[in-house]
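Excluded from the complex is one protein chain; the other protein chains are retained at their positions.
For clarity, chains are labelled A, B, C and D in written order, and residue numbers in each chain start from 1.
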Amino acid sequence: MGRFVVRRLLQIIPIFFGVTFLVYFLVSALGSPLDTLSPQQKRNPAYLEYLTEQFNLNDPFIVQYFKYIGNVFTGDLGTTFAGESVTEIVITRMPVTATLAGTALVIELVLGIVIGVVAARRRGKLFDNASLVIALIFIAIPVFVLAFVLQWLFGIKLGWVVPTGISEGWPLSYIVPAFVLAAGSLAYVIRITRQSLLETLNTDFIRTARAKGLPAGTILRRYGLRNSLIPVVVFLGLDIGALMTGAVVTEGIFNVPGIGQQLFTSIKQQEAVVIVGIVTLFVIIFQLLNLLVDVISAALDPRIRYE
Amino acid sequence: MSDLQVEAQSAQAAGPESRTVAADAWYQLRRNWVFWVSVVLIVGISAIVLFPGLFASEEATTSLTGGCQLEDSLEAPGDKFLLGADQQGCDVYSLSIYSARTSVSVGLLTAIGTTLIGSLLGLLAGFYGGKSDSVLSGVTSIFLGLPFVLGAVVLLSSVDLPDIWGVVFALTLLSWATAFRLVRAKTIEAKGQDYTLAARALGAKDLRIMFRHILPNAIGPSIVVAVISLGIFIGAEATLSYLGLGIQPPNTSWGVMISEAQNAFFTAPWVLMVPAGFLTVTVLAFILLGETVSDALDPKLRK
Amino acid sequence: MRNRRRSFVVGAVGLAAGLLLTACSSSSDSSSGSDDSAAATGGSFSMAIEKPQALTPTNCYDLYCAQVNRTLFEGLIEFQKSSEGALEPVKTDLAKDITTADDGKTWKIEINPGFSFTNGEAVTAQTFVDTWNYAAYGDNGQQLGFVMGPDQLNIVGYDQVASNKSKKMSGLNVESDSVLTVELEKPMGQSLFYNFLGGPQVLPLPSTAIKDPKAYEKQPIGNGPYKLEAPWTNQGMTVVRNDDFAGEAGNADEIEFKIYADNNALWADLQANELDVASTLPQNALVQAESVLGDRFINDEGGLQYAYYGYPVNDPTFKEKDVRVGLAKAINWDEINDKIYFNTRTTATSFAPDTIPGGGKDVCGDSCVFDGAKAKELIDGAGGVPGGAVLIPQLANETGDVQKAICNQIQTNTGVKCTPQIYKDFGELVGAVTGDKATKGLIYGLGWIADNPTIQNMITANFSSTSPYNDLGYDNPEFDRLLQEGNAATDTATQIEKWQQAEKVIYDDFRAWATQFRNNIGGYSTRVSNVDISPDGIVDLSVVQVNS
Amino acid sequence: MTTSDDVVVEAVGLKRLYPITKGILFKKKIGEVRAVDGIDLQLMRGETLALVGESGCGKSTTGRLLMGLEPADGGSISVLGDDLAKLNSRQMRAKRRDIQMILQDPYTSLNPRMNVATIVGEPFAIHPDALAGRSRSEAVRELMDRVGLDPSMVNRYPHQFSGGQRQRIGVARALALRPQIIVADEPVSALDVSVQAQVMNLLLDLQKEMGLSYVFVSHDLAVVRQIADRISVMYPGRVVETGKAESVYAAPAHPYTLALLSAAPIPDPAVQAERERIKLSGELPNPADPPSGCRFRTRCWKAQEVCAREEPQLVEISSGHSVACHFPQREDAKV
Partner (left out) sequence: MAAELLRVEDLQVEFVTRDGVARAVNGVSFSVAPGETVAVLGESGSGKSVTAQAIMGILDTPPARIAGGSIRLLGRELVGLSEDEYRLIRGEQIAMIFQDALSALNPVASVGKQIAEMFQIHRGASRQDAKDQAIQVMTQVGIPAAASRYDSFPHQFSGGMRQRAMIAMMIALKPKVLIADEPTTALDVTIQAQIIELLQELQSETDMGLILITHDLGVVAEVADHITVMYAGRTMEEGPVDEIYRSTANPYTRGLLQSIPTIHSAEGRLPAIPGLPPSLFALPEGCAFHPRCPNAKDRCRQGEAPELVEVADRHRSRCWYAEEVMRSDNLR
């Protein structure tokens, strides 16, 4: 296992270079960041020179990339045009996004598994079909539409929560945006739980458990769920990545000062350094999460032995 | 599968009437109201996409022929406009009907693109394994590691492709990895099956084994996934439009309509709700179809 | 918001970009009609801003830091509304005297003693000299250092400092603790010099800002009516009243600036009464703002920004003046204003709103009056639009509502095919009219946000033949001559008259016309009163009262 | 007895090793599973050679090596005089017309997406000249008929057949190219007893009619009894006893063979009651880490110190009957 972890960590290296190179290349293909300056900003040659220096704009692309990556390894993700450190932006904003994504994950996990289990136990019945349709509606509604509607409903019409921002802290300020964030994935968790549980309940060892005279509840928990949770865990692990990117839209609409909101702003402003910095970070986190998923899967399923 | 099922099935297998997986699935689907709902919806949507003229008049969607008068801006649903008018004074209903083609095209083309690319590469990687597999799987991880919105933003801003092709390109590039993984896994599974061994024993060449033996057995799930993704891609286009990156005017799509409708959401909700409704129903129809079919096709769940 | 400076125009109604050089408006403005005579003080309220790029004045390039700095700093010049409603630069409490002895070549600035930064450091003549040298020095990378340079203040020795050859501009000298002299490369009239001193980039910085800019940026120390007691964050910042402030104190004890990334969120909070003051509203709020907020909805005409459309000189499509006028007359701006902007813009008949001295006149005349039938007649009479189609530019970050509406009207009224054309960014758009591969049939359109409230500022950059920003390629010697005469005039009345004449030349040629002025829109909660947005977009927070 | 001209398959010193790797970045080999570890085989024209052993002994691997489906890591295989290792891929494909295979699991060895016509006709699609002037559907019908399937069922899919019928389809496919040699890998072990006999009879009939040579891989000595002319008993990676069938059944010389025979149940309570059965303790050794010396010694009741030290070699104990044991059973052993 230890070896496996080390190997996986090492595997992240080429992926890290691949993704950062890809993003850096694409962002560079947009043109020099100086092009996005307004003519009035360009009136200041000293400032232009400073920026050119700062972002190594006179170097060939590949040199720029490696200089940038070199800095990344020292923990410096670059600076914005205004001189703000991207690392610092990330550090201050990440906990907010983590809280939001974490809350969303809990919603997914609890609602998803509970509904999934009930749906599996009542396969083909009304609850099963209804939960499927409702869950899928949440996938089908564009996330921003859902966000607007819920914000309007709970924040303005009913006034249960502050419509935006995180001024009320966790959980009140996080619950609605987290639900919006979780809504899309919820259906998947329900479906995977249901599917996987149905498969498990059809296996021979469940029959053995019945032959052993175990109570139905014990069979479901100890035999059914534990075996069916593995694909759910795998999905959730990958989903954290999706939650963090999903936060781009959600944090924007709910004015949650997280990393997604920063990205939202940076996208609007085409601030390449920030975009690359955040993507780099996301990629690393995503890869580490994948690793974590593998480790958890191995813990849940002793048959999985890495290396 | 329990012995009990084996017994029941092998008893059936002896009879000439035993069914194919597809027939089994069809039997199950036939009795599933959710399936029928999705089929009816998809037929309706297809009709709208193919013959929008049957449902609405194109004239109501353009100012060249008298539609879209600013004085009708945000007219509520009523006699003049069945489902209201948007800010430009265009008939929301007609516009939604005429937007269907773009939205569905994006979904369809992307679904086809991802399935083709993903399947082909997945087949190659799974079949040959070794280095080519490592490289392709590595590339896949890179694409899977690239957050979707981000990737789309960067791709769409740096690649200059006209109208829907840009969106299709970006969505395809960011989504083929799913089909790749699926087909690769299925390929590895099929490759280990005895019928593949038998084909090799007959002297079949790699291409024959891949396309005649493995692909037909490996492609099934990815086609089901493609149906589901078709819906998801239609929604993704809307999200990109919301972020100002999707289809650009003068082309229109449900996503573009929704994006533009935000302005008046609270006073003229129909401008947003009508295209959002069309979108949601369409996405839902494809997802439901995919889900019910995949459920019916899954032999592991069969009782 | 980097490139919004000129591009706010056509569609963007979101947060307008920075009106920088006019950041301070009057704190002693008593005409804002506060009707409760017993001015309530104390309490706290919140105001929405977007995240500023930086708070340090020499890096302050947007409206939001300008808004915050307005509470943290006291500069030399602030703007006040004149009796005619136009904005004029006047000295602040800090400035004792700003004079020139040689017709504007050298200026002597005398400051009042007793002002100090909230860390105790006194504001002296040296403070200004150090600050300005710091801003100009190339390696310091301060965005707004250029204000000391050519085409702006143009202080002697700027080039040396900007290129890192010297740390000190030779044109800046400290005479005494309270007096400094500024030597300019070229003479400058008083009103223009005053205007330049009104911006945040010339605000005084304490020495710690220069020693450790990074730490300073986190929690700037100013000399204004309020102070920042804790470093600012992504969620915003809270300023509290500076009791040691020597000038006029603010009303509220505490002002919280909430940072919003998305205006829609701001609007949601404002409706929920969770936000007290907003100096901008999202597009989707406009339609209902009045019904939701009632008289707490601010919709003030006279914002110092205009949108314009123009016909590139080298595009043969627009060779005929009748075509140019015809297209203009085909667009019903009043209706667009009503239906698209919900009356948050004002149809323009000149390049300067009435908040600018000499502005607000109908310079355009009949050419700007909507008349669909006449439009078609003019165009048909001129043989139609060559190519039969026109394009309306749209920037990728705009929603495109206006472009659509304009095109719909052109199509409906004249039958000329019209399509919005999207450009990735400002640079691409400029390329489409100026480059060798200029797009045929493109009606160029952008906007202008005033650097300072003068007609000259509104028309020079876009239409002077020597201006690098004259994208249309407009070149009329008559116009250039009148503009120069106006600039050189010492008498303000003559100056304005010449500029007005120059403006008229543009309309006579009808190469371009201003379409709309942007109103300043915003709103406030039931908890506050006396909220007013100055034409430059800044809310004077010192006078806002928290209702008890 | 047959002459050497009649040898259709000959394997000498055949080896197949699966490496066990370990390593973080670069995999290095830390060991190997010696699935087939130096065995010699000879198959004569028209005879059936049975490879017998428990699962994991390498018998199926040997079958696949003979088919050229896996590369040998040592030794050589010649099929009808051609060294498989020296054939290029085109020649290898041509060789398929001589040597074919029947697989164990009738459920996975047929492509579920193809109908019988396609499955049985596939050999002709790959080797069109094997049709010899017939139309493909004619040829397929002939084959169906020959293996006892109703030719009218050609358009059905595998799942519409029972296990026995499916195995017949597999046989038809293998026969299509008129091979001289068939490697049958546990062809009946997945079938019900009653059907097992049907398929075995079919194989016997076909051999008689077509003069086929079989390599018959099985774990079941009772089934093998029916068809084998010669038997090689395998114990992980090695042949421990080989000889003519009558000779091996009548006088098993290796204790393992003896144990296998003894363990095979006889469906007669009377006989069972009288049998003195040898029950082996333990299980097959791990082929990655076989015991030193004789691999069977860990389970052998006869094992002595020499067995751990020295690996016994195959020694002929009677005509054509060889055994690899330090203490072979004497002739009179009865099972």
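FYI, a contact is a pair of C-beta atoms (placed from the backbone, for glycine too) under 8 Å apart; a residue touches a chain by one contact, two chains touch by 3 or more.
All values derive from a computational prediction rather than experimental measurement.
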Touching the absent chain when the full complex is considered, from D:69, D:153, D:210 or D:264: D:264
Residue in contact with the excluded chain [from D:69, D:94, D:153 or D:200]: D:200
Touch list for chain D against the chain that is not drawn: 54-55, 162-165, 192-198, 200-201, 204-205, 219-223, 225-228, 245, 249, 259-272, 277, 279-281, 283-284, 335
Residues in chain A touching the chain absent from view: 203-205, 207-216, 218, 222-223, 226-227, 300-303
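Please note the rule applied: only the chains that are shown with their structure count from here on.
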Centre distance in Å when chain A and chain B are each reduced to the mean of their C-alpha atoms: 22
Rounded Å distance, chain B centre to chain D centre (Cα mean): 49
Where chain A and chain D are represented by their mean Cα positions, the distance between them in whole Å: 54
Shared-contact residues (touching 2 or more other chains) in chain A: 148, 152, 270
Of all residues in chain C, the ones touching two or more other chains: 264, 397
Residues of chain D that touch chain B when the two form their complex: 64, 67, 69, 92-97, 100-101, 103-105, 108-114, 122-123, 125-127, 157, 159-163, 170, 173, 177
Chain B to chain A touching residues, read off their complex: 1-2, 32-34, 138-139, 141-142, 144-150, 153-155, 157-158, 231-232, 235, 238-239, 242-243, 255, 258, 262, 265-266, 272, 276, 279-284, 287-288, 291, 295, 298, 300-301, 303
In the complex with chain D, residue positions of chain B that touch it: 10, 13-14, 16, 18, 20-21, 193-195, 197-205, 208, 212-213, 216-217
